[in-house]
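Following this message is one structure expressed as structure tokens.
The other protein chains are all here in position, but one chain of the complex has been omitted.
Chain nomenclature is as follows: A and B, assigned in order of appearance, with residue numbering initiated at 1 for each chain independently.
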Amino acid sequence: MSQKLAPSIRVTFPLLALSLQCIIIVLFALFVKYSEDSPNKYDATYPVFQDVNTMVFIGFGFLATFLKRYGRSGIAFTMLLAAFALQWATILEGLLFDFKESKIQISIISLIHADLSAVSALVSMGAVLGKTSPVQLLLMTILEVTCFTVNKWLLDVLLQINRKTSGMYLHLFGATFGLMVSRVLQRSGLKSGHEKEGSFPISDLYSMIGTIFLWMFWPSFNAALLDTNREKAVFNTYYALAACTVAVFAISSQVHDKGKIDMSHIRSATLAGGVAIGLSAPLIPYAYIAMIIGLIAGVISTLGMKYMKGALELYLDLHDTCGVLYTHGLPGIIGGIVYIALLSVPSVDRQHADYWQMAMLITMAMSILTGLITGFILKLNIWKQPPDLKCYDDQAYWEFPHQATEDGKRSPTSFLFGKK
Amino acid sequence: MSQKLAPSIRVTFPLLALSLQCIIIVLFALFVKYSEDSPNKYDATYPVFQDVNTMVFIGFGFLATFLKRYGRSGIAFTMLLAAFALQWATILEGLLFDFKESKIQISIISLIHADLSAVSALVSMGAVLGKTSPVQLLLMTILEVTCFTVNKWLLDVLLQINRKTSGMYLHLFGATFGLMVSRVLQRSGLKSGHEKEGSFPISDLYSMIGTIFLWMFWPSFNAALLDTNREKAVFNTYYALAACTVAVFAISSQVHDKGKIDMSHIRSATLAGGVAIGLSAPLIPYAYIAMIIGLIAGVISTLGMKYMKGALELYLDLHDTCGVLYTHGLPGIIGGIVYIALLSVPSVDRQHADYWQMAMLITMAMSILTGLITGFILKLNIWKQPPDLKCYDDQAYWEFPHQATEDGKRSPTSFLFGKK
Partner (left out) sequence: MSQKLAPSIRVTFPLLALSLQCIIIVLFALFVKYSEDSPNKYDATYPVFQDVNTMVFIGFGFLATFLKRYGRSGIAFTMLLAAFALQWATILEGLLFDFKESKIQISIISLIHADLSAVSALVSMGAVLGKTSPVQLLLMTILEVTCFTVNKWLLDVLLQINRKTSGMYLHLFGATFGLMVSRVLQRSGLKSGHEKEGSFPISDLYSMIGTIFLWMFWPSFNAALLDTNREKAVFNTYYALAACTVAVFAISSQVHDKGKIDMSHIRSATLAGGVAIGLSAPLIPYAYIAMIIGLIAGVISTLGMKYMKGALELYLDLHDTCGVLYTHGLPGIIGGIVYIALLSVPSVDRQHADYWQMAMLITMAMSILTGLITGFILKLNIWKQPPDLKCYDDQAYWEFPHQATEDGKRSPTSFLFGKK
């Protein structure tokens, strides 16, 4: 690609967004009906729902602002995709799981399910952040939420696995799906590193708003859909995250030749404990087990970012802007293995462990396959992919008061002031 | 005005602030008494109160930081005015509505009412942001809260309209009131655009902290005072905001000649759906209706910011720093019309619709009239209005470690570093 201007999305983007929105409204008109919970159930669930909601919009939103010139896109596209994903997920979850008498009954629990599906899409977005147009991101969101929900439905139909549990595979599914899309979209011009890919200290601080809200409310996330053992899930997640955080600081300093800590590890790997404990949080009987899992997840996530990230990019063309493989993918695999190990304890039904091995394999296969297909769809020339020079750059899609010249070169302060 | 230094507020501001605070303390000593709710009611309401509180202090506070050189004032004056407004509103609401045996009984619900009155004052502040001294802002807050509360009381006395419902007119009242004040305070020196009025990418990101907290907790806001149908109000607000957000992104890109999205639309217009659905959220039976209302509000709000804002400023001298007309005013009118339409449905009491037409007219008339009067009061020379050169500039009221020269010219980085 040699053009220097990002292709205008003026026709494609509004057309796609408004068409999808209108289709969603028609589907809501045909199928959706409110069902109210008992007031007690609602009062107890609403704060937890808002915690999860905060993770989606503030947590993932600000986490995505770490790129030095891509802050507006990070926060605003997260908002757009999440707003889309939660509407679309309401429909799909309803049709596949809550369809009774030709109607979908939605309650506060449906909103939490929708938020979780939005998270799976935002994880995928993390892998391709900065390299895709909003048109591509919208399409990817629709496809990812669809495939993720169908995967949960398959696990339900084939293995009788409840979606409240299988939903915890969202990290693994989202990360793998996103990586596959990123792999297909990878192009030679982005290979040897991009001058705009990276953070400023100031964008690091913005992204820490995201990290810390995610970190704090992760106990709510892991317990949100549970009917029993919610308290235990909260405790286990809390202590897993605490141990994970200490491990990440320690390892990050240890693997640097001058002992300096890397902010990108703190930003991402501190969350690995919450992911790794996700599935088994309500089952683990003692805090120290949760802490060991959190500690291992933190170590693996940090080492992965340090040593695997560059290698995967170099040798396998697997570019991963936010490092979702290390925050969500690997910890998701750890979480799956821990869960299977827990179910394999003699006292527990052996059958279940086998089912869950199967479930994990199906989820991996589905996410790889559907991610690759989605990647090829997004690669079509019609979706306004940004040219190499305009990747990781808000100027491709955002109005700036004083537009910089379009040669891609600006003074460092243009990040802040928007003019040359 | 030709002076180059902002007039010192050293005497006027502390005097006014402390006098008002002491008067409030005396009134509290005379009239206010605690009344405790049942523990269950309290436990269920407290998290919702904190959501609304977060909207006031973080939401409106950070929303007001978008001006490139006025971030400190935006966040800190919001904090000051809100702290004032909520004390003053406690007294006024109590005297007009909860006065029994010479005492005002306050409960957690009183705190929510007070927060809502604070919001109405903060909306007005948005219209005059950057052009007024803290002395003027304090006065405006006292007057606005008074007029807003009296308006609710009038609607109660004249039309038997419950304040829990009429309180939802706060957006319409606040926006109109603020615009009227702004109209009276407008001066020739600010007409042709001000070099400091506008945002930096970095201040855009700050203001998004505000936008997103407002967006997320808007369902709590619309449901906070409801005794019944809270869950329905939450759902309707949630889906209205989601559809609104998609519409704003789409229209913002469509109306730009290169398809670029305008951050000021995302910052403000995405909230229009929550305002437009405010009154009728507990009544709307189906989500798709809420989504259509949200979508329309988003479209109108975005188009208003794009095409009306400049025209009103040019032809009617109606300058509106934050665009409160498009975030709160027009969506407030849409909300009023939708509510009247809902009440006009044959099955519903016809009488009510007539009452509500009247209520809306009274509210508009009151806000215009009292806003104009307030404007003329604030125009008096004694309130230390900042000179044109010092508008939209923190240096007028804030201590900087290394004070810039007072010629109003600084390097762009002085926003960040406070020195030349």
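Here is the rule we go by: a contact is a pair of C-beta atoms (placed from the backbone, for glycine too) under 8 Å apart; a residue touches a chain by one contact, two chains touch by 3 or more.
Computed from a prediction, not measured in an experiment: that's the story for all the values here.
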item: Hidden-chain contact residue, picked from the options A:F173, A:F213 or A:Y326; value: A:F213
item: Chain A, residues in touch with the chain not shown (by the definition above); value: 43-44, 47-48, 51, 68, 198-202, 204-205, 208-209, 212-213, 215-217, 220, 230-232, 234-235, 238-239, 241-243, 245-247, 249-251, 253-254, 256-263, 266, 270, 285-288, 291-292, 295, 412-413, 416
item: Those residues of chain B which, in the complete complex, touch the missing chain; value: 8-11, 13-14, 17-18, 20-21, 24-26, 28-29, 32-34, 36-37, 39, 42-43, 46-47, 50, 53-54, 57-58, 61-62, 65, 71-72, 75-76, 79-80, 83-84, 86-87, 106-108, 111, 134, 202, 206, 209, 394, 397-401, 413, 415-418
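Just so we're on the same page, only the chains that are shown with their structure count from here on.
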item: Distance from the mean Cα position of chain B to that of chain A, given in whole angstrom; value: 34
